[in-house]
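Shown here: the complex without one of its protein chains, the others still in place.
What follows is chain A.
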């Protein structure tokens, strides 16, 4: 935990960190605010969107798009250490390579806690304001989407961390991260049957926050085979472990 305290010492006075975090918070608020005020057929869309208990599923599905931003934040924080050469100095001063990885993973966990708590607060606020059913049952029956979202956020950021340690330059690492998550893996999915590619990292992670109404959608077209959030948790955690091991291996092999 001392590692996390030291990371906070570096991060808290850093303006770039707060700017990226503020963009994350504002974009999420903006989307929710906009959807609450859109009128369709003289009916506020928000009334539909914010109905409990389905709110948690819709909220985490919306939030999952912004994991990319959290990943970029992690990439910036790690590649900075390379451009300032402070990563080298820290190893000289006493950190082992495993501790370097661990320190950044703690930051990832802290950011995931932050975003999960933020979504919890958003859900409670919009649910209690707009939902017609405000009972405890409605409020908490589907709140398990939050821990699924937490695992997803951790896994996304750990993958970003791997890219940051491999590429070491912020711009290139961000491009590689987005290219992999949004282009390369979807292209691979395209060429593979669903029962295999549902275990691929991005697909398994995205299964943690399924698209609302997908069941209905699946009935209209051909059903899409994907893991349930509960089934996707174990693969997601295994991927987190794998990304951490690869990050460590990269650090161990290379000169700093």
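To be clear about the criterion, contacts are C-beta pairs under 8 Å (C-beta built on N, C-alpha and C of every residue); 3 or more make two chains touch, one makes a residue touch a chain; residues count from 1.
Rule of thumb we're sticking to: contacts and distances are computed from a predicted model.
Engineer: Just by its UniProt name, which of "Multisubunit potassium/proton antiporter, PhaG subunit", "Protein ImuA", "Dihydroorotate dehydrogenase" or "ATP-binding cassette domain-containing protein" is the chain not shown in this complex?
Structural biologist: According to UniProt, the chain not displayed is called "ATP-binding cassette domain-containing protein".
Engineer: Going by the contact rule already stated, which one of A:88, A:134 or A:182 would touch the omitted chain in the full complex?
Structural biologist: Residue touching the absent chain, from the options given: A:88.
Engineer: Could you please point out the chain A residues that touch the chain left off the display?
Structural biologist: Chain A touches the chain not shown through residues 2, 5-6, 9-10, 13-15, 84-86, 88-96, 253-256.
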